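Yeah, one chain of the complex is gone here, protein chain that is, but the others are all in their spots.
Right after this comes chain A.
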Amino acid sequence: MELRKNQHLYRKLHSLSGIIPVGVFLTVHLFVNYTATWGQEAYNTAAGIMVNLPFKYFLEAFIIFIPMYFHAIYGIYIAFQAKNNVGRYGYTRNWKFLLQRITGVITFIFVTWHIWETKIQVEFFGVDANYHLMANIVDNPISLIFYIIGIVSAVYHFANGIWTFLITWGITVSPKSQKVSAYITLGLFVVLSIIGVRAILAFA
């Protein structure tokens, strides 16, 4: 089977695509969102720059959709190959392994719904991409809760993904370097979560 024969290549592409470009895009996206805490005007200006980038469809396809859905679909395949065993082996890193899979699945569902609510509506149903689009979505408290869970899951998946990326590419080899990178990525998780959650609350 092709999928099995080229497993090494797919796994490496999976690891890479999670950080470059998907993780980088996630960070940029959360930063743009954060401008909402400065008010509607600021957000509409920042979002306006993103929407008016040249070669937008090309950028969206190759920086966002293709790598992201490759990462997501292949990731689901990987996640369901694991027999999770935190009950028997309750070590911190085993929990992180399980959480990486859970947050991956949540993020997949959340992002697909998020694209439906925003991008698809804008492209195919003539809805304007601005502050009000988001404000209307998170006006519903259930949607807001799902957004907060989705953002925190995506950020966890990204931050812990950096930790595993550094191992997968042979950058952090010694236990000491893996420990330091665990603290740094934990810090990144906290910081990006605050940025992401504060931004969504600015719409509510």
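In the analysis below, a residue touches a chain if its C-beta (ideal position, glycine included) is under 8 Å from a C-beta of that chain, and two chains touch if they have at least 3 such contacts; residues count from 1.
Definition applied: contacts and distances are computed from a predicted model.
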item: Identity of the absent chain, which is to be given by its UniProt protein name, from "ABC transporter permease", "Cytochrome c oxidase accessory protein CcoG", "Glycine--tRNA ligase beta subunit" or "succinate dehydrogenase"; value: "succinate dehydrogenase"
item: Residue in contact with the excluded chain [from A:K12, A:K56 or A:H132]; value: A:K12
item: Where the missing chain touches chain A, by residue; value: 4-5, 7-8, 11-12, 15, 78, 80-85, 88-89, 91, 93-94, 96-98, 100, 163-164, 167-175, 178
